[in-house]
Structures are given as structure tokens and as C-alpha cells.
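Before anything else, here's the structure in question.
With one protein chain removed, the remaining protein chains of the complex are shown where they sit.
Showing chain A:
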Amino acid sequence: MLFLVKAQKGNREPIFSSAHCPNSLSATLSAAEDPFLLHLPIDLRTSRERYILPLWWYYRLAKMNDADVSKQVQQMVHFIRQEAEEKANEIAVSAEEEFNIEKLQLVEAEKKKIRQEYERKEKLVEVRKKIDYSTQLNASRLKVLQAQDDLVRNMKAAAEERLISVSHDHDNYRKLLRALIVQGLSRLREPSVQLRCRERDVRFVEDVLEEAKEEYARKANVDIPGVYVDHEKFLPGPPEKGEPGPFCTGGVVLASKDGRIVCENTLDARLEIAFKQNLPEIRKQLFGLSSHA
């Protein structure tokens, strides 16, 4: 066993007198007690370095007999081993505790990550739900609007059906035609006007034409206009079921002499206009006041 001396702070020169022992040693250096051992400022470094004892310890050993020397050395060995074991224990404890703290932190961090992950997923699901809801809402709104539209259209179609029968009541139809012609003339304000009607309506028109012209002239305070009834081109006939194509349920079409200004006073045109103008009222009557109308 080789022990080396370390140049410790209080121990720079070789010491041969026990009076120069470092301050940390107590004065109890009598051979009877051995607590001196345990007051030694021994440094236990890593196993690469060597255990270091002050020189005066060797000096003391040198003065002893063999039996005592071996006892001293044994004690020193025991002492160094105990110190080393205690230090090793401390290191083990520190390591274990640090491991626990580290582990806890890692677990917490991972838990947090997982929690965040799930929060994110939850949010996604929420958003998707909202999107689906509003899509559904829109779809059903559209359906409602569509149904409303269909209803209105059906109503218009029904009105158009009824319109056909108007021209069957000859007396009233005649009166109507007269009023229509007057209105048309009033609109046009032309001295010379072309008139076109359905083929079957021609005789009605000719019946009431004179009266209409006079009425207009009177109302508008102008000379009686010239109205030329077109006997060549006619408005199409009433609609036939299953037959597409232009149709006319009655009424007249008036135009200026040169044909530039046209006044459509057919029943269909009038229905169309009436329909368009009254649509809001129609809707209100049918559906009541609704928030998204």
C-alpha cells in the first residue's frame, strides 16, 4: 500500500514534529486514544487519485512496533472504507431523488402534451359539428325557400288557368277588351296605332273599337286616332295542354305606326305585372312575416 503526501494548505513542508499538526487536529494526540484518526482532514477523491495522508502520520507509525503498526493500518483502512461507503450512499441517494424528480417532470410534461392533444382534437370536433350544423341549417332554409317558391309558382299557374276562362264570358270580355284598348291608346298617345289580337278575338275587338277610340279621344282630348287592326298576323291562341310554345289568353297588343313603341296589354302580360308587383304582399299573406324572408 502506497500512501502519498498531498501539499495541503497547512502541510507544505515535511513536518516532523507533532506540534505542527494542522489546526483541525485536536490536541489529543496521545497514543492512548485514537480519535486523532478521525480528525484527519482526509480527502477521499475518485479512485483515480490516491488516498492522501499527512506526513506526520507516517512519522508516528515509524515510531511504533509492528503489532501496533498493523493495528493502525487496519483502523485506517476501516476508516477510509467507511467514509467511502458513506459518500457512495449519498451519491446513490442523490441519484435516486434526482431521477424521481426528473421522472415526475417528464410524466407531467407528457401528460400536458396529451391533454393539449386531446383539447385540440376536441376543438376540431366542435368546429366540425358547427360546420355540419350550419350546413344543415342552410340546406333546410333552402328547402323552405324552395317550397315557398313552388307554392307561389303553383298559385301563379292556377291564376293562369283561370285566365283562360276569362275570354269565355263574351260580354264581360268585350268590356274588358274595350278598357284594355283605351288604356293602351292612353299609354301610346299616338295618332296612328296598330292593333293586334288573337284570331278569335277579332270580332270582339271590331265590336268595341269605335267606342274605345271615342272614349280615348274624349279622355285624352285628342282627335280620334287611327287604329289599324292587323288581320294578317295574330296573337297565338290559348294554351293547349301538353303543347309548348307561345300562347295568349286574351287582350291586345298595341304599337305605334312605325312599330317602335309597343304596348303589350294582353292578359298574360297583365298577370305577369300584377304578379310581380304584388309578390311581397302575396308572400306575406301566404307565409306570414318571417325573420328570414
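Methods note: a contact is a pair of C-beta atoms (placed from the backbone, for glycine too) under 8 Å apart; a residue touches a chain by one contact, two chains touch by 3 or more; residues count from 1.
By definition in this document, contacts and distances are computed from a predicted model.
J.: Looking at UniProt, which of "V-type proton ATPase subunit H", "Acyl carrier protein", "CBPA2 Carboxypeptidase" or "Small ribosomal subunit protein uS2m" names the chain that isn't shown?
T.: Not shown, but named in UniProt as "V-type proton ATPase subunit H".
J.: Specify the residue from the set A:68, A:86 or A:161 that touches the hidden chain.
T.: Residue touching the absent chain, from the options given: A:86.
J.: May I ask which residue of A:94, A:116, A:165 or A:277 touches the chain that does not appear here?
T.: Only one of A:94, A:116, A:165 or A:277 touches the chain omitted from view, namely A:94.
J.: Considering the entire assembly, which residues of chain A contact the chain that has been omitted?
T.: 9, 24, 26, 35, 38-39, 41, 43, 45, 83, 86-87, 90-91, 93-94, 96-97
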